[in-house]
Each structure stands twice: as structure tokens, then as C-alpha cells.
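Heads up: the structure comes next, in C-alpha cells.
Now for chain A:
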Amino acid sequence: MTMNTFEIKDLDLYYGENQALKSIELAIPHKQVTAFIGPSGCGKSTLLRTLNRMNDLIAGVTINGQVKMDGADIYADVDVRKLRMRCGMVFQKANPFPMSIYENVAYGQKAQGVKDKKTLDKIVEDALRSAALWNEVKDRLHSHAFGLSGGQQQRLCIARTIAMKPDVILMDEPTSALDPIATARIEELMEDLRKEFTVVIVTHSMAQARRIADKTAFFLMGELVEHGETEQIFTAPKDKRTHGYITGDFG
Partner candidate 1 sequence: MFTPDNKDKILTGMIWSAAVLTMGFLIWILFYIVSNGIAYVDWSFITDDYTRTGDEEGIWPMIMATLYMVLLSISIAAPIGIMTAIYLTEYAKPGSKLVKLIRFCTEALAGIPSIVYGLFGMTFFVVALGLGFSILSGALTLAILILPVIIRTTEEAIISVPLSYREASYGLGASRLYTIWRVILPAAMPGIVTSLILSIGRIVGESAPVFLTAGMVARIPDSVFDSGRTLTVHLYMLTTELYTQHDWNMAFATATVLVLLVLAINLITKFITNKFSKATY
Partner candidate 2 sequence: GETITVSGSNSMTSLMEVLAETYTNKTGNFVEVQGPGSSAGIRAANQGTSHIGMASRAVADSEIEAGVERIIMANDGIAIVVHPNNTIENLTTEQVSKIYRGEISNWAEVGGERAPIVAVTRDTASGTRAGFEDVLSLKQTIAGKKVSAISPRAQVANGNGMVKTTAGQNQNAIGYISLGTVDESVKALDINGVDALVANVQNQSYPVARSFVLMTGPKTPDYAHAFVEWILSAEGQEIVAKKGYVPAK
């Protein structure tokens, strides 16, 4: 039996009147990479943001159904901040804070009240190493994060997330704004991350899903059409619509 980090049951989500997710049933396994694919507007990002309750920030969102993380219902008795510390998130567009590289990585720990310089130094170094960024920035930790290239910024955001020592990393199209070389670096990095973390990634590139994901879930207009082993989805889809999508008939 594989362990599941998330278990989603009968999840509906509305933006005001507009239903963006329709009775989603999905289990996301522990220490594996799960990819969400599907055409624009199908609800991939929405579902991802449901996992760390990022949708709480949007006014008028209604959620029905259940999302369990390690058995605990995250929409019931869970401290949102703790939940978000355990589910780190990396966004489509790298969004480092307007401060130094060091401050960016230390940010989450400082927000929890960690002040000790030694502890922070250690955490920052470890996180930057895990994000494969240490060698590139170790001599300019205190220069501004905006001086980094797009790909480096994205890795910085990953480092910032890793520094929180999360269990899960949620990524929303983390490479779609990057050039091929930077993309390749991030994908390599993900190979390492999967050893330690449960990774959920939204991507519009089927090639990418195929390269990095263990499991793939295909969405269409708010519905989860099909999910399963990545190889099976791409080579032997059960649903006609999945087939249509991966062969490029639409989207």
C-alpha cells in the first residue's frame, strides 16, 4: 500500500457563482511527483491552491468537500500557517521579495521568530545547496535578489521554500517563464527534491509532465478526467478526451 499525502474527496470550488472545480476525487501519493495537466482555465492552479488553502485569500470562494493531509482535514481544525509551512509553494513567475538573497531565504524562519544568526546561516546555506544555487550566490548573499537571472530567481524561490523544511512542495508552472536552459536546471533539481518531498506540479507542457512526473492527472473544464501512472496516461489513456489532448487535437 502506498501512502498518500493528500486525499481529496468530492471537492467543489466556486468563484462566486462560477464553478471552477467539479467533484474532484484524487489521492496524491507520498514522496512522488504528481503532475496536473490540462488546457488553460481547466482548474489546475485552483486545485493546487486548494491544497495549502491559498484560495482563502480570494474573496467569494466557496469550497465544498474534503481535503485531508496526512489524515487531517485541512479545512477543519488545522492552523493555516502551520499548513502553509508544511506545504511550500513555488509560483509560475519567480517572486522573490525585494530584499537580499539571504533575507529571502531566511524570511520564513524569521517570520516564525527564529533570530539566532548561526541557526539562520546554517538553514540558508542548506536550503541554497538543496536548490543548487549555493555555488552561484555564496559570494553575494547580501546583494539584492533582483540582480539574479530569471532561472536563478526561481531556484531562489525554491530555496526559500525548502528553508521552511516542508513536507510538500507545490509548484504552479514553475518553468513556464524560463528559457530552456534554466528549465533544464529546475528539472534536474526536481529529480533531487522527489527524494525528500512530495511534489505536486502544474504544467502546460506535456513533455515536462512525461519527463518528471510519477503520476499525472488530466483536467478539463473543472473536471478531473483521468489520473494514474504517467506512462499509462501518455501511452494508454482511458478517456477519449485525454487522448485528444495529448495528441494535440486541441489546446
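With respect to how the candidates were assembled, all candidates are chains of the complex that A comes from, given by their letters.
Keep this in mind: a residue touches a chain if its C-beta (ideal position, glycine included) is under 8 Å from a C-beta of that chain, and two chains touch if they have at least 3 such contacts; residues count from 1.
All figures in this text were calculated on a predicted structure; none of them were measured in a lab.
**Q** Given the complex, what touches chain A, 1 or 2?
**A** Selected candidate, touching chain A: 1.
**Q** Mind pulling up the chain A residues that touch candidate 1 in the complex?
**A** Going by the criterion above, the answer is residues 111-113.
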